[in-house]
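What you see is the complex with one protein chain gone and the rest in place.
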Amino acid sequence: MAGTETEFTLDTAAELASEESQRIVGRSPWALAWRRLRRNKVALFSLGVFFLIVIACLLAPVYAKHVAHSGINTQNVQGHITVGGQQVSIVSNGGYLNKHTGKPCASTDNPADCALFASIPIGPQWFNAGGKYVLGADAIGRDDAVRLLYGGRVSLQVGIISSAICTFFAVLLALLAGYFGGWIDFVITRFFDLFYAFPVILLGIALGAALAINGIHWGPIKMDGSNPWIATLIISYVLIPYVGRPLRGQVLSLREKEFIEAAIAQGASPLRIMFSELLPNIASSVLVFFTLIIANNIVLEAALSFLGAGVQDPTPSWGKLISDGQQLIVTRPWLALAPGIAIVLTVLSLNVFGDGLRDALDPRAKVRVEH
Amino acid sequence: MAAFLIRRLIGAVLVCVAVTFIVFLIFIVVPGGGKQGTAERIAGKNATPALVKAVEHQWGFDRPIYTQYAIMMKKMFTNKLVSYTSQQNVLTQIVQGMPATFSLTIGAGLIWLFFGIVVGVISAVKAGRLSDRVITVLALIGISMPVFWLGIVTRYYLAEGGISTFFPDGEYVGITADPLKWFSHLILPWLVLAVLFIGFYGRVLRGNILDAINEDYVRTARAKGLAPRRIMIKHVLRMSLIPIITLFGLDFASVLGGGAILTETVFDLHGVGQYAAQSINNFDLPPIMGVTMYGAFFIVAFSILVDLFYAYLDPRIRPT
Partner (left out) sequence: MIRRRRWLVTTAAFAAVLALVASGCGSSNKSSGGSTNGSSTTSTSGGSSSGKTFANFRLAYDTGIDFLDPGLSYTVEGWGIMWNVYLPLIGYKHANGPDGATIVPYLAEALPTVTNGGKTYTLTLRKGLKYSDGTDVKASDFKSSIVRDFKIDSPGVGFFGNIVGAADAAKSGDISGITTDDATGKITINLTAPQGDFENILATTFAALVPADTPAKDQSTTPIPSTGPYMIQSYKPNKQAIIVRNPNFDASMFDGNVPSGNPDKMTVDIIGDDSVALQRVISGQDDYDFHQPPPDRLSEVQSKYADQIKVYTPANTYYFFMNNRVAPFDNLKVRQAVNYAIDRSALVKIYGGLGQPTENVLPPTYPQYKKHDLYPYNLKKAKQLIQESGDAGAQVTVWNHDRGTDPKASAYLVSVLNSIGLKAKEKIINSAVYWTTVGNQATKAQIGFADWFQDYPHPLDWFDVLLNGNRITQTHNNNYANFDNSAVNAEIESLKKEPSLTDAVNQKWAKVDQDVMEQAPWAPFMNRQFVDFFNSDIDLSCYENHVLYQFDFATICHK
């Protein structure tokens, strides 16, 4: 019944590993992992997709300058573009207009000729307008594709930095708890447990709301309420227990191993043991967690921004673009669809790659995705 | 069993006490700003200087920190927590939002549990085949979709006429007022909320089943010549489901305790989560305090129930 027939390697690393271990003896675990990962084409493909997205977002200024010819915040309400030889307004005229002339209705006009029109930005031009307005414009005529790429920079930045901070503290706490045990472990695990009692989103918005008014004022650290770092910190903070607890379990079991006992017997300092003995042994799990947490945090950032507790205007992020785009979803659905698809692609690629990485490195590491 | 229950209850009470500390920290201590700043935050927008002064005094922000904590807890537990922006009692508002939140969560929970199990079993049984791959990919996509985006998009395409207006557009209708409408208004939110969990449960269950198949007791059963189907249902599935049930209990509690905030907001269901979401945008902190704390209490209480159920399911882990 067990899946020996498989080449599809999302959860089948165990089998691959056993198969390989017969052939390869004496290589480092990282080389083995790399070998396994290399065979997982889906995971590698996903990694490729993720890097493509990152590169595309990094190239946002180039795209803005040479393809879209429009900056991130360049309004173009009254502008026109030429599509198929015809002049098209970037934002259509609105108001109470004469249906025939398109001019505002005067009192002399026949009321039957007048109708209410809303100003609507131009929709996706794909490649009909020479690279301009590929995904259409927003309400003030900004090029949505440009904003999508710039927004991606923010989303990725928040996702990656917050994951780094989160992972850093989670590892630190896990090492402390696992190594010292006793009351330190007790306090830290209780701290982790405690945070499981709060839904992640709710904790995020509670912090976001509490901090948004006055920002942070702790002695020398002063942050304004709209500082994007606040969102980053909140996001990194709320997920620490979700990474820390499983890592602590691993440290705890490593602690019982002979090589640690030996190191202690030799009189190695706790710091040394933690960082040169324990850390390398959980590094593979940490890497897996880090990857998957990035995915999770990108979604979390989007959710908080949607609720108004994340990245604040005028900074665009994918989450903000979705909530802005929602206002025009009936006439210009791409404004909301495009950033959503960007999130799904990014997160999917990270999840698939993270799974592959886990299979290759450490099949036991499980991270709880929540958003 | 009684001893276990008592121990568990004591633990839960301690966690609840700690929860109160955390809420106090988040709302009063962490943001800082001195007594005036804190009072301004609690009093909310448009607060007159007189109100800010009154709040400062009422909440004791001019007094030592432990007194502040005591005052806040007194307000929380004697149902005196009031939003200064809307002048409404927070608990009353939370109670008003409960029918919608419960309806959403219970319905979605049933859907995700059922489909999660179906998906997990199918993909485990067909591990490596095409159907497994398709399911795995779909599950991963489900996990990767922001729930609010899925909500916005499905609401537009399926309820507001993007493709059809088959589903009603948002709103919660009370089950007692009109059961049929209650159902039809909730289908879309249920599905949207469930998608993420279906994907997740399917994948967890698949992994559990594949692990369980290699366990000794399954090999023994197989060696005894039991029918594969019987082994699957009686041994493998039963053991694999136990972690799923725990997971379900926790997720369910978490969604009920406020995690459904995005779905409720997108579909305008007027539940507890949406109440919290609206309060953020009004910069009205007392409701967020209330929802956060009562939600956490609820989750703690619910996790005891889950533990009890867990102990009932799996005699091995029943503590002595």
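Chains here go by letter, A and B, matching the order in which they are written, and residues are numbered from 1 within each.
The criterion applied here is as follows: a residue touches a chain if its C-beta (ideal position, glycine included) is under 8 Å from a C-beta of that chain, and two chains touch if they have at least 3 such contacts.
Computed from a predicted structure; not experimentally measured.
Which residue, B:79, B:164, B:214 or B:281, contacts the hidden chain when the whole complex is considered?
Answering carefully, the residue with contact to the hidden chain is B:281.
Out of A:75, A:128, A:157 or A:281, which touches the unshown chain?
A:75
Check each of B:85, B:123 or B:154 against the chain that is not shown and name the one that touches it.
B:85
On subunit B, where is the contact patch with the chain that was removed from view?
44-46, 48, 50-51, 85-88, 93, 96, 152, 160, 169-171, 265-266, 268, 270, 274, 277-278, 281-284
Which parts of subunit A face the unshown chain closely enough to count as touching?
With respect to the unshown chain, the touching residues of subunit A are 73-75, 77-78, 91, 93-97, 105, 107, 111, 114-120, 139-140, 142, 212-213, 225-226, 308, 312-314, 323, 326-332.
Definition applied: only the chains that are shown with their structure count from here on.
Could you give the separation in Å between the centres of subunit A and subunit B, each centre being the mean of its C-alpha atoms?
Each chain reduced to its C-alpha mean, subunit A and subunit B end up 22 Å apart.
Sort out for me which residues of subunit B touch subunit A in the complex.
15, 18-19, 22-23, 26-27, 30-33, 37, 40-41, 127-129, 132-133, 136, 140-141, 143-149, 152-153, 156, 160-162, 196, 200, 206-207, 210, 213-214, 228, 250, 254-255, 257-259, 261-262, 265, 273, 276-277, 279-281, 283, 285, 288-289, 291-292, 295-296, 299-300, 303
Give the list of subunit A residues in touch with subunit B in this complex.
1-3, 5-8, 10-12, 190, 193-203, 205-214, 216-218, 295, 299, 302-303, 306-309, 319, 322, 326, 329-330, 333, 336-337, 340, 343-344, 347-348, 351-352, 355, 369-371
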